[in-house]
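Below is one structure, written out as structure tokens, with a few remarks after it.
For this depiction, one protein chain was excluded, whereas all remaining protein chains were kept in their positions.
Chain IDs A, B and C follow the sequence of writing; residue 1 opens each chain.
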Amino acid sequence: MSELTLSKALGSGLRRALADDDRVVLMGEDIGTLGGVFRVTDGLQAEFGTDRVMDMPLAESGIIGMAVGLAFRGFRPVVEIQFDGFIYPGFDQIVAQVAKLHARTGGKVRMPLTIRVPYGGGIGAVEHHSESPEAYFAHTAGLRVVTCATPQDAHTMIRQAIACDDPVLFFEPKRRYWTKGEVDEGYDFPLGKARVAREGTDVTLLTYGPLVPTALDAAVAASDEGISIEVVDLRSLSPVDYETVEASVRKTGRVVITHEAAEFGGMGAELAAAITDRCFFHLEAAPERVAGFDIPYPPARLEEHFLPDLDRMLDAVDRVLGRTNSLTGWTA
Amino acid sequence: MSELTLSKALGSGLRRALADDDRVVLMGEDIGTLGGVFRVTDGLQAEFGTDRVMDMPLAESGIIGMAVGLAFRGFRPVVEIQFDGFIYPGFDQIVAQVAKLHARTGGKVRMPLTIRVPYGGGIGAVEHHSESPEAYFAHTAGLRVVTCATPQDAHTMIRQAIACDDPVLFFEPKRRYWTKGEVDEGYDFPLGKARVAREGTDVTLLTYGPLVPTALDAAVAASDEGISIEVVDLRSLSPVDYETVEASVRKTGRVVITHEAAEFGGMGAELAAAITDRCFFHLEAAPERVAGFDIPYPPARLEEHFLPDLDRMLDAVDRVLGRTNSLTGWTA
Amino acid sequence: MSTTLTARTTLDPVQLIDPHGVRQGDEHYDPLVADITDARLTALYEDMVIVRRIDTEATALQRQGELGLWPPLLGQEAAQVGSARALRADDFVFSSYRENGVAYCRVVELVDLARAWRGTAASGWDPFSVNMATPAVIIGAQTLHATGYAVGCVKDGVDSVSVAYFGDGATSQGDVNEAMVFAASFHAPVVFFCQNNQWAISEPVGLQAVRPIADRAPGFGIPSVRVDGNDVLAVTAVTREAVERARSGGGPSFIEAVTYRMGPHTTSDDPTRYVDPLQREEWAGRDPLARLEAYLGLSESEQQRIAARADEAAHKFRTACTSLVDPEPLSLFDHVYATPHSGLARQRSRYAAYLEGFES
Partner (left out) sequence: MSTTLTARTTLDPVQLIDPHGVRQGDEHYDPLVADITDARLTALYEDMVIVRRIDTEATALQRQGELGLWPPLLGQEAAQVGSARALRADDFVFSSYRENGVAYCRVVELVDLARAWRGTAASGWDPFSVNMATPAVIIGAQTLHATGYAVGCVKDGVDSVSVAYFGDGATSQGDVNEAMVFAASFHAPVVFFCQNNQWAISEPVGLQAVRPIADRAPGFGIPSVRVDGNDVLAVTAVTREAVERARSGGGPSFIEAVTYRMGPHTTSDDPTRYVDPLQREEWAGRDPLARLEAYLGLSESEQQRIAARADEAAHKFRTACTSLVDPEPLSLFDHVYATPHSGLARQRSRYAAYLEGFES
């Protein structure tokens, strides 16, 4: 057990993966000498050599396409995309090749790629550096999509992702890179299992990645008002662990779903639709979504308005409870 | 008024757009001499010249990126993507440039691009030729997404899309290209307005594009059993005309949503979530989705199983009605 | 060497047997094919005859409704056979959809060539059983896979190489250019084999490239050569050179095989809309098989033997193709993931129940 930042917890997970399996190779822009712009791969090239930790030319399609070729040869490539907004030049290789090759070849060719994507906002960045593109990939059959919220999960899940024989889009909540937490290298759970981050009885607050800490804060604030919120950290977005989600919603009868990505067609849509389908007669109110607006990620000085925060989450909690809003005095 | 195939109705719409506005240029692979692989642009290069109807090198990112440059210069480019599955190499230019330039520049730069995408399955094709990628674009702020189901709509809507000052992803239901129908060049309606394709009182069957005819067939079949289905053809996927949708669902209290795209995170998720949110107390049952499975589009000999058909639609209709299935004798 | 190649590049393509069947001496390339006796050349000729015969059969099968589509290779037999026969079994091929001649040489089962086009499977064979990936339909994507695979060979310390096949149209795609960047940067043992068949569906090569295609590679640091793609001997020679360079640590190479697509793009295409019949006729005079017939002067009985073998292959192909059966409905859900996926498992079981509903 040691206390690590989420970034270092990922780094230690990558180190373990590199040490445990010599077919693991890391590929990305600036991941070598520099250790990545978020220093996740810091020191790994020095330790494992340029053959295992490869700085790549500046072309995302090229990087992912080359990783596909390495996977054909039996490697397990771990690709770092520098920022969320730079994944799109590689979209075709991901959607048309990585996602489909196993099915295309009747299971003959495995694509055990892990594609690491620092994502989300809240870091005061310029355009293309704060996006949440997870829904594109969750909608793409053949991919698994996961995201971590704590250093422990970061460490455990990156190792799970690399060990998985399917391609995994691994979304890292960049504004939580410097969050610290205990990390036990031996801790494990099944890939795809959701986590009840806080138990509660009145409302289920369903989230993942960067908003998990915010949701927990909201739960604390609500408890001061006598509202008991259960916070579920999904961890996996494809597949979704509906067993855990259903159990929570059946208990509370009310659900608020929150993420940074644009609301329209985001993960919240799928979650709300599936929950309604599975728990219709248990629902006291329609699932509420608290998400980014349907706009390009705004300039930094406006991002606090874009990002779901404690107030907007509690506002939605009040709405599913049919309560006058405790903060704004505003009724649904 | 004349009777045209959907393909020819699009062609006549393009011809009108080219004739009416000399800033309109058509760009794509094989759209010139060949007239496009679906012959939608047949004869247009001969009529308007290679300057207005441009065969482009084989690179989707290049085509869309160049269209962006032409839009900077005040043109209204109409891009043809040869098949749905070939849009991904252009995804970055669409998502990071086309969708965002207007917002990025505070409204100074307009992107009146129309990107035509023959989409969907049912034509017995090989891989990458039968996809339904509309949800990716509907989730992308800054884009409009529309799709037509009849020759009349095809003609009217392609002209609306080209006239629109926003970028429009225009999805063409390729397996309906040869459907014939009356086309009145003078007919018009507001872009984005949904259409009640058939009135009914028991269940709303919500769909768009290639499945509209199938939904209408299902409504006819259901009426034989005394079930009255209202078929709503959305036409626009971003934005969705919720006014029309809500009116229908409030009347019927039951809704089935159907599309070819994979269910998970597809348009059906957004529609089900939004309808639940807006009509919760009018709903007698959870919205049902009848969609493609969460798999890569299958080989041709299996596509009949992948594509929502009349039986699967009616099966879902029975489920929202809480009825024993009339076809399969199977209860929800 | 790279200078020699570059010089050839823009000027006359390498040619060892001309369209009339006359052997052209070449100081540089002759030694590379010194072992190719007339007997071996006859074997290459036989390959080409068989490949063409299967291709014709496939087109017929498509016309008869037995295949959904077929992309004919007519005219490109020498480019495909000549290059594929220059490879070792442990080399790995990444191709596009038209490389049925290459696949034949990799010993892909004939029936496997038909699966995807008949629609009974997404692709035809186990890539590892023949060391050839199934076709990439997304233009150019496979060139990056080949580059990655080649880098993997170096990592593994083996001297296998990879070959990427693609068309003239593909050279416009970002991926193909990125593949050259990456291959040069990692000194990857990969051979880029471009069949310039003059067309990308209806678009002439001039729309994709204003200079000879082979001229592009040197700027990326990759030696290139232009070869008469209808001359099986010359294609063998330049491919051997490139493969040997890759195998011996010399890095990537680029080959432009200048050839012609004598048929339609696919059986769905109508080339009369855009092909100048005079141009096609000119290329008919450069047929890859005809020149070998002239050069080898095979006896009638030898010709008949080969034709019989080709007919036999075609027959086998037809029988196997038409007896391919439709897959089970629930196989839809197979192999989407290598490990269990709860969402898909649920969809599968619901669909199974739905199908059962019809039965009962």
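The rule is short, and it goes like this: a contact is a pair of C-beta atoms (placed from the backbone, for glycine too) under 8 Å apart; a residue touches a chain by one contact, two chains touch by 3 or more.
As the structure is a computational prediction, the values presented were derived from the model and not from experiment.
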Inset, instruction - Kindly name the visible chains that come into contact with the excluded chain. - result: A, B, C
Inset, instruction - Just name the one of B:15, B:110 or B:323 that touches the chain not displayed here. - result: B:110
Inset, instruction - Out of C:76, C:120 or C:172, point to the residue that touches the absent chain in the complete complex. - result: C:172
Inset, instruction - Based on the whole complex, identify which of B:7, B:41 or B:97 touches the chain you can't see. - result: B:97
Inset, instruction - Based on the whole complex, identify which of B:9, B:68 or B:183 touches the chain you can't see. - result: B:68
Legend entry - Candidate in contact with the missing chain, chosen from B:30, B:80 or B:241: B:241
Legend entry - chain C residues that touch the omitted chain in the full complex: 171-175, 177-178, 181-182, 184-185, 207-211, 215-221
Legend entry - Where the missing chain touches chain A, by residue: 29-30, 32-35, 37, 55-59, 61-62, 85-86, 88-89, 124-129, 263-264, 293-296, 298-303, 305-306, 312, 315, 325, 327-330
Inset, instruction - Extract the touching residues of chain B with respect to the undisplayed chain. - result: 25, 51, 56-57, 59, 61-62, 64-75, 89, 92-93, 96-97, 100, 102-110, 112, 141-142, 144, 164-166, 192, 238-243
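Just so it is clear, only the chains that are shown with their structure count from here on.
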Inset, instruction - Pick the chain whose C-alpha centre of mass, unweighted, sits closest to the average of all protein C-alpha coordinates shown. - result: B
Legend entry - From chain A, the most remote chain by mean C-alpha position: C
Legend entry - Gap in Å, rounded to a whole number, between the CA centres of chain C and chain B: 36
Legend entry - For chain A paired with chain C, centre-to-centre distance based on mean C-alpha positions, whole Å: 41
Inset, instruction - Please compute the C-alpha centroid of chain A, do the same for chain B, then give the distance between them in whole Å. - result: 30
Legend entry - Shared interface positions of chain C, touching two or more other chains: 121-123, 138, 174-175, 336, 343-344
Inset, instruction - Could you list which residues of chain B touch at least two other chains? - result: 61, 85, 88-89, 127-128, 264, 293-296
